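I'd like to ask you about the structure that follows.
All protein chains but one are shown at their positions in the complex.
The block that comes next holds subunit A.
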């Protein structure tokens, strides 16, 4: 049967919506009624059917619209996709990973056929049928990383591993929560994390780097991160701050449910086999408050989390201006009754 892809936008008229099935599969990131940083990394293994973890690379009803939005971003700003010269091999690694995983999870939409290094890739939702030579960039319309990440949901950072550190040396970043690949390109793990508050003091990055440099082939890992976005805008980049920053002043008690979105990133970490690099897919899921509160447990819990969030985190996540309005709106949906443990809806 396959996925019915929605026709929708992430800009201008913002027609993005989640279907009822997609609301229930939303990766709600709070397992308890409070939130604080932790090194919340776990093995990236297949999860329950009907969840976003059913496949290790998730394709959902927003696929086609997200790929169209990515193409628009790249047309305006080609620097959202960059790969330093030594990262081409890692790009081929990523192309193999994403083609394999998408074809494995969604055979009705994607087909990969290999005959030695002659590969044929069929992407039915986007109407692509290409035959190319694996390893020969001249046989693809773009470099391998750009080619495949124009056909894969989520942002992708490819990290080179050397000198006991990880280096942000390639990436496709168009659906980011206010950070810039063009700014971070070539930086190491500590440099690109420098702006994050509180976590350095807790030694989180030192431990995280040790973990990441030891990620093994065939054993990917994952974590969830979250923030909030006004309007379902995928491209909340520093480059376009002038377009989305002012949105944060437009939240009123009347439009909270429609405008305020919880933005969850499913981040995963994979060792790449040929280049020995690490790829870091950052997959963004959006859900508006009206959709989220259809699950009463999530409404109660989100109210408590946002109400009690430490000030530094609220500032870092850019919630300060509309937090009181949001908390007030959510409080009406919180009768004070307990929430069940775990992430899922009741």
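Convention: contacts are C-beta pairs under 8 Å (C-beta built on N, C-alpha and C of every residue); 3 or more make two chains touch, one makes a residue touch a chain; residues count from 1.
We adopt the following convention: contacts and distances are computed from a predicted model.
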Exercise. The complex lacks one chain in this depiction; which UniProt name from "CotJB protein", "ABC transporter permease", "Potassium-transporting ATPase potassium-binding subunit" or "PDR/VanB family oxidoreductase" does that chain carry?
Worked result: "PDR/VanB family oxidoreductase"
For this session: Specify the residue from the set A:120, A:162, A:243 or A:332 that touches the hidden chain.
Result: A:162
For this session: For the chain that's not shown, point to the residue among A:3, A:74 or A:89 touching it.
Result: A:89
For this session: Check each of A:15, A:113, A:131 or A:217 against the chain that is not shown and name the one that touches it.
Result: A:217
For this session: Quickly run down the residues of subunit A that touch the omitted chain.
Result: 85-87, 89, 93, 96, 135, 160-163, 214, 216-219, 273-276
